[in-house]
Structure formats: C-alpha cells, structure tokens
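Shown below is the structure under consideration.
One chain of protein is taken out of this complex; the other chains stay put.
In order of appearance the chains are A, B and C, and numbering begins at 1 in each one.
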Amino acid sequence: MGKINVGIVGISGYTGIELLRLLCTHPFFELKQATSRKLRGKKIKEVFPFADKFSELIITDIEKDGLDADIELYFLAVPHGTAMKLAQKIIQAGKKVVDLSADFRLKNKQVYEEWYKVKHVAWDLMSEAVYGLPEIYASKIKNSRLVANPGCYPTSAILALYPALKSGLIDSNEIIIDSKSGTTGAGRSPKENILFCEVYDNFFAYNIGKHRHSPEIEQECSLAAGRNIKILFSTHLLPINRGILTTVYVKTKELKIDKIRDCYLEFYGHKKWVKVLEDGVLPQVRWVRGTISCALGLVIDQKTEQLIIVSAIDNLCRGASGQALLNANLMVGFEEDTGFSVSAPLIP
Amino acid sequence: MGKINVGIVGISGYTGIELLRLLCTHPFFELKQATSRKLRGKKIKEVFPFADKFSELIITDIEKDGLDADIELYFLAVPHGTAMKLAQKIIQAGKKVVDLSADFRLKNKQVYEEWYKVKHVAWDLMSEAVYGLPEIYASKIKNSRLVANPGCYPTSAILALYPALKSGLIDSNEIIIDSKSGTTGAGRSPKENILFCEVYDNFFAYNIGKHRHSPEIEQECSLAAGRNIKILFSTHLLPINRGILTTVYVKTKELKIDKIRDCYLEFYGHKKWVKVLEDGVLPQVRWVRGTISCALGLVIDQKTEQLIIVSAIDNLCRGASGQALLNANLMVGFEEDTGFSVSAPLIP
Amino acid sequence: MGKINVGIVGISGYTGIELLRLLCTHPFFELKQATSRKLRGKKIKEVFPFADKFSELIITDIEKDGLDADIELYFLAVPHGTAMKLAQKIIQAGKKVVDLSADFRLKNKQVYEEWYKVKHVAWDLMSEAVYGLPEIYASKIKNSRLVANPGCYPTSAILALYPALKSGLIDSNEIIIDSKSGTTGAGRSPKENILFCEVYDNFFAYNIGKHRHSPEIEQECSLAAGRNIKILFSTHLLPINRGILTTVYVKTKELKIDKIRDCYLEFYGHKKWVKVLEDGVLPQVRWVRGTISCALGLVIDQKTEQLIIVSAIDNLCRGASGQALLNANLMVGFEEDTGFSVSAPLIP
Partner (left out) sequence: MGKINVGIVGISGYTGIELLRLLCTHPFFELKQATSRKLRGKKIKEVFPFADKFSELIITDIEKDGLDADIELYFLAVPHGTAMKLAQKIIQAGKKVVDLSADFRLKNKQVYEEWYKVKHVAWDLMSEAVYGLPEIYASKIKNSRLVANPGCYPTSAILALYPALKSGLIDSNEIIIDSKSGTTGAGRSPKENILFCEVYDNFFAYNIGKHRHSPEIEQECSLAAGRNIKILFSTHLLPINRGILTTVYVKTKELKIDKIRDCYLEFYGHKKWVKVLEDGVLPQVRWVRGTISCALGLVIDQKTEQLIIVSAIDNLCRGASGQALLNANLMVGFEEDTGFSVSAPLIP
C-alpha cells in the first residue's frame, strides 16, 4: 500500500502527543504537518525528544501557515468551538477530518449549544458527520469524510452498555454509570486543579450529574435501546495518568450470568479489540494501557437483581487518539486496525 | 486527669502503627505494652524510628509474655478469628477491649460464620459488645467493656446513609454503594496483589457484591430504617495509601437539596467530626487525611430522581485506629475526642 | 501566655497553606490576617474547607487593605522581589517579619542580584536580617525583627554538612550534593511542567550546577568551615508531594564511623529536631513528613574514602513553613518549638 499523508492540528496537548506516538509505528500514514500556535517553528525533537520517527518535522501554525495540499486527512486535536471552524475549512479543501473534539458528536443542535455554551457555526456538516465508534458504525465510517471521534467516558460507557441495551436484557430506566478517569482526560493546559500536588495522593468526585459527556452517552444508549434513555452519570478523578474504569449498575430480570455473557460475546465476539473477560474476572486499567482494547467484566448481584458491567479503556488511546486512528484507517480504506499490533501493554 | 495505661496487640500492621502515632499525642493514654509475635524483643525505635514518644518500649508477645496487670484497656489490631479469643481472655482479666477486627460486629452468628469462614468461639460476649460508631452509639459505648470497632467501608457508608434512612427520605429498596479505598485497607502482610508495582498506576474493582463488609452495612442500615435492607456494595482499589471515597446512589422523592441537607445537619450538626459540605462542594480524601473527620457531599439528580451522597474518610484513622481511640476515650470516661486537636490535615 | 496576632501574606500557595495548617494547632499565635490578591473577599472555608480553626476569616489583599495594626508578626509567603518591598513596609510599621522568600538570605548583594535577576531595593535591611536556621543561629534569631527563612534544599544540605565542616573532619574541596525534592517545592502557580501528568511516574534531574540555592549553601558552608567553599549541587524532581532527600558525598580521612557520629551527636545531641540515626539506618522521607524533624544517616565508604551523609526533611514543613514558625516562636520569646508536639508523622 502507498503512503498517505496526514496532519495533526494541535500537537501540544496529550491527544496530539498520543497521535504522534501512534503514527510513529503506523506503516502507511506519514505525518506531514503538525501544528501548534505556541510551538510554531520548533522541530518535533526540540519539544518531544522521545519521538524519533518525525524528529525533524517543523511545527507550523494552521492559521498562519495554512493547510498542506498533499495531506489527505487531518486529525483535529483542538478544543470544541475551534474544531468546527477548522473542520469546515478542511472539508471544503476536499480533505477528510477526524475531529477529536465534541463538535460533531451530538445530533441535536440545541443540546450541543446548551452543554457546550457555544454557538454551532458549522451545523450543515452534521448531516454527514458519523459518530466514530467502530464497533457500531464501521460501515458508515468507511464512507465518511467527517468523523466525530467519541469522548473518552462515552466510549467506556457505551461499549459497556450497548449489547445489553440492544438485546433488551436490562431495565433501561435505571442506569447508573460511575466512572473514574486518569488525569490526562483533563488536558494539558496549566490549571491549578490538575497540578501534580493537587491530584497526587488524592481522589474525589466531580461534576456529578452535570458532566458534558452525559448527553453523548444518552444519545447512543437511546439509539441502542430504541427509546429515550436517561442516565445518572458521575465522574471521579484518579491519581494516575491513563485509564478509565467505568462501573455500570443496571436492573435486570436476567439473573443467569451465562445468558448475559452470551449476549456480549455474540455482539463483540468477532471484534477483537473488545474483550469480554471470563466469569469472575474484573478488568484492570493497566491491562489496556497504551492500547485500543476495551476489557469488560460482567457480574450479577442476585440479591438486588442488578447487572454490574465494569469496563476498562485507556482514555487517551482508545478514548481519543487510538480510536481516531481506527477511524482514519477505515476512512482511507485500510484495515480498521492497521498500525496496531497485538495488544501487549506495559505490565507493570 | 490521671494517666491510663493501654496496650496494643498487633503493633506491626498498619492499624497498629496508626494507633502508635495517635497515642504519641494523646495526653492521658500511656502505651505500656505493644505486642507482635515477629517483632518480640525489639525496641519500638528499632522498627519505627519515627515514633519518638515510645521509642524505648520493648515489644512483647501476648502469648508468651501475657497481659500487663497495670493496663486498663487493650486495642486488638489482629485478624478476625484471633481477636475473639484474645478478647475473651482480656475481658476475663477485668480489662476493657476495643476490637478492630470484625469478630464482634455482626449480631447474627450464622451471618458472621458464613462471611468470615470461621467458627465464633466467644459468642457469649456478643450480648455486651457494642458497635463502635460514636455518632450513633456513644451512650452505649460509654458503658461498655467490649467495643466492636466498625469496618472502614461500613464507617464511610453508614455515616453517609444514616440520616436519610432514619428520616425515611429515601427509597431503601434501591441502594447502590460504590466505594473506592486506599491500599492500607488491604493490610501489611506481604501478598503479590498489594505490591507497589501491582497497585501503582493501576485501578480496578474487586469483590463486587461479595465484600465481607456488606452484612455489616446492611445490619446498621436496617437498624436505621427499621426494616430489612439489602444493598449492592462494590469496592475498588485506589493507588493511594489512605482514604475511602464512597459514592452512594439512592432513589428519592425529595428533590429539594435543602430539605436533604437540613436532615443531615439536624443529625450531624452538633457532632463536630462529621462535616456536611455546602451545596455544590464534593469532598476530597485529602481533606480528611490523618483525621477522624468524615466529609459529606450531597447532590440531587433531578432527571433520574436520585440522591447521591459522597463521603470521604481516612480508612486508617476514622475507619480504624482513630475511631478506636474515640471509643476508648468514651469507655474510660474521657471526652470523646480527647487527644484529637482541631482538624488540620496535611495539604498537600 | 497571651495570644499574639500574626498574619500570612500569600495564603494561596503551598507554603501559605502549610502555615495555615500549623497555625491551626499553635496554642498562642492567632491568625488575624491572611492575604491573597486573587482570593480577596473569600472566607478561608470557601477555599480551604479543611482548615477548621480559621474557617470564617475573610481573605484580604495586602496592597488594597493594608496592614493590620494588631498584628505583631507577618509571614511573607510571596515570591522573591515582592517580599523585600513588603518587608520594608512591615518593618517600618514596627512589626516583625519572617520572610520565606530568598530576598534576605544572601549576604552579598551582587550574588543575590546575579542569581535572582532582580535589583535588591531593600538592602539597608540586610544588616539586621538573620539567616533563620535555628540549630545555628537561635540566639541571633531571638533578637531579630527580620528573619530570612532558609531555602528547602539549603536546609537539608546545611544540616547535613555543618558539623563535619565545623569540625574539619572532611575535605571541603570536594563536596557533591545530590538532592531530590518532592513537587511542592516547585510552588502552586500553574505551569505545564508541574502538571500531574508531567510529573507522575517520571523522574529527572534539573538545573545541575545552576540552581539558585547553590550560593545559599555555599555561604553557610563557608561560614561553617571558615574558608571559601565551592560545592557541586544537583537537583532532581521526585513524583511525590513532600520531602527532600539529600545525598552528600565528601572526601574524608576519618574512616571510623563512630568518630563521625560522635561529631554529629555532639553538635545535634541536645537539639531534638535533628536526629542522627543509628549505624546502618538510612532516613526515609516519610519519617519526617509533616514535621520539623531532620533525619541524618551516616555512611563511610572505606574503598573510596568517602563520607556519605543522607538527610531527609519535609521541604514544606522543615524546609519552609514549619521552620518559619520555629523562627517566629523565637522572635516573640516563646520556646522554639511551641506548637509542635512530639514528632509522629503519618505512616504510611
């Protein structure tokens, strides 16, 4: 296969750096442009001395230096609000876009604008934007030129709930999603609350019932269930770098764990990056670190008639840049997991 | 007030060390005996070079060296099963006991024996054992010679739920308790799964629906509600030393947060070590580190009609040794919080 | 003893918060003013919900709201450059100052201005400023109204080297100081390089041979040795909150460890907060966490004729705010360690 040139807009944040890491070992994507307003003019090796493959590439500024004509696909690793304007420009230039921001995830304009407190100025693109969860939308992604890469929490929650909702095995009125995320999820812009000394040796809940990822989870769960679903979503900050563990609690009438597992295996069995763990095994975030895998543990609590689903992903890889690369692979006609070798995370 | 001699059986574990720390600054309790089979014969300063006050005390073995006639109260910081036998011996010798193990917490012998896989050989003592949660049982504790110090998770969960259950504000059929604990909760006996390199930079759930602290929480919640309560209890291991954060989800018909807060303030308002945080504030485990405080945050999710209660304690201090000292204070006639100064935790 | 009112200028940083913690349990100092430009108007409890004693105090701005007439002593927990101007103002108002910045530590104006890249505009005060290391300068501190609180690294290095230099036991031409500090030493102003995700699970050296604390260490070591001393000082960032471990390497002709230990015991034996550990014991930073203790381990390497001195302090307590409180105690005529109980650090 020939090389395809790609660009990263926003190389200075954690999702940009993770894309850089993953592109270093991708056999066909060639990083031709990497942009950052504040790093413009520097070589990759000056700011990321560990990224050998693209060490001599000079960082540009997308506003000042413009798009590169030879690039076929851009990854947008910039904040919401900014992303929609860039997407418009890039699509108009005839190129493809994987947008890692929230700008094209929500299909309801009013819901987007309420939660994200910004006017959506590229709504015309929404009709062609595809929600980039490959296990569900692979065929649409293949034919798309604009993919909205899912949020990290939504990826962990939707992969946990989808088969059960789709099959009607659970009571979709009672869904509690208790998520815990590593701190890379909070980004790389300096703020007091994510300083080392604020997060280390600490743990707390935040944004209970108010997290911006709620409507995204509800949208996809509702599509799975075929009815309007409301969830209770709470989030906690883990004093680790990478990893989301989501513990989902749902009422169920199906109290045989084998039936539940069969439902999940049927749905995910042929999708190699979602692993349904054996009975009694619960996932650890380190088992998926640096990978695009999602590990799922299933437990039935007979006493309270609850199904507990525990999902683990790497928020930065599967929850952002790794998934973006899966989407990009599909969009240009590659095998979905080109560039990802067998899952072999750093342990420990 | 005169000095009172106390002893610690089991000085080598984390609850023993924490008792040592707290006794260093207690004005009236004098540590006269500290025991450990494996450390017998060593001076405190040889194994704990940081504990200045009792540095010259020589560690004994309770089996070989026996009880000290001058000691009025013993703290049992030994595993369940062992504790019940020692308690019997110490009570028979006319002394008082605060037992940090689970041996005298559960009022139903069968439940104890099923969950703890051991025969209870001192059941006659149960009639006088008091569950040592001072906010609820202070007056009974004062008149007791055997106090069963609550488990760490139960302390965090019961303090979170008690006022709401007592007042009938919540639906007691639907209680989900999602707890996350620091690793000191797993003890100090060397085991592969609590090695630094297994826990660091990792996070996972364990014992979902099967944790031994479940019956203890159900027992006290049932007493609060005046009816038999079943909970769904799940636990997670945090890569930090100290701290439990418990997130409780309960259905409620009372959707005004002020009504909920008033109920909690009425119950805890005069008890200075439980702090009901202001609206919108959620507790962090560092706010209670090294203290006997419990911090409670309250949130209503209108959409799903759920009350979320978040409680933070230090599992080693409030969840074990600090609470043991509160109980000991009450048992010998001191003010409950003798030896605890105003709460001023290490931040950071 | 009567209460004495004190003020903290700069309550929002880590040294300010640590002063707040320590003042919560001080029997005679009453915090009457706490200032911060950005927190002006807020109550202590709104920003520090864990500091019970002074929870209702309203934060002011020293520039806008001025000094409090009833305050006898101010702690300056502000950056160098700013501190000197405030010190001048406060001294002129007839009050005492403990300055936690570097502004009054260096006795050579040119050296100060070269290393700190700022003009010293209060040099007239230098004649009365005392270097606030109580083990060495207690009598001068008692009679001073302006104390320059030592830097954190210098505290750990000078306490490690002083007795050996003073007694001439070591070769003062060959001193290598390899320090490792917790991240609170880098302050609380948001910067990319101290974000959680930059520091966690990482370790590196920085500022080798160029750290601003070098001249301060050289100044005091030279005074100890009675000759001009040059050191090689290197610093590393530890992924922990608190604690400095300094490993000092010096050539020595005295190869009997007992002789070395005797020299240290003679110097520190009656000073209870510096602990010379027994032979074969090396200090751990957790042994001094949250305390004003300094723990010293001594090793002779016969093969290379080197003395290795390992010192551990808590950079935030002994290395900053705790030492400031020792100094303040001395300056107002209290016992040096008023407000500090026996050392009983959190373990773990």
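The rule is short, and it goes like this: contacts are C-beta pairs under 8 Å (C-beta built on N, C-alpha and C of every residue); 3 or more make two chains touch, one makes a residue touch a chain.
Small disclaimer: the values here were computed from a predicted structure and weren't measured.
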{"item": "Identified contact with the non-displayed chain, of C:Ser36, C:Thr252 or C:Gln306", "value": "C:Gln306"}
{"item": "Hidden partner chain, touching residue among B:Ile58, B:Ala138 or B:Ile194", "value": "B:Ile194"}
{"item": "Residues belonging to chain A that touch the chain removed from view", "value": "14, 17-18, 21-22, 24-25, 48-53, 184, 200-201, 241-242, 275, 277, 281, 286-290, 295, 341-348"}
{"item": "Residues of chain B (touch criterion as defined above) contacting the omitted chain", "value": "14, 183-184, 188, 190-192, 194-201, 239-241"}
{"item": "Contacts of chain C with the absent chain, listed as residue ranges", "value": "174, 176, 178, 180, 197-198, 200-206, 208-209, 230-232, 234, 236, 238-241, 243, 245, 247, 249, 282-286, 289, 297, 299, 301, 303-304, 306, 308, 310, 312, 348"}
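Following the convention adopted for this analysis, only the chains that are shown with their structure count from here on.
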{"item": "Centrality ranking, top chain (CA atoms only)", "value": "B"}
{"item": "Most remote chain, CA-based centroid, reference being chain A", "value": "C"}
{"item": "Shared interface numbering between chain B and chain A [over half = same, under half = different]", "value": "same"}
{"item": "Chain A and chain C, separation of their C-alpha mean positions in angstrom", "value": "45"}
{"item": "Centroid spacing, where centroids are CA-atom means, of chain A and chain B in whole angstrom", "value": "39"}
{"item": "Interface hub residues of chain A, defined as touching at least two other chains", "value": "197-198, 200-201, 239-241"}
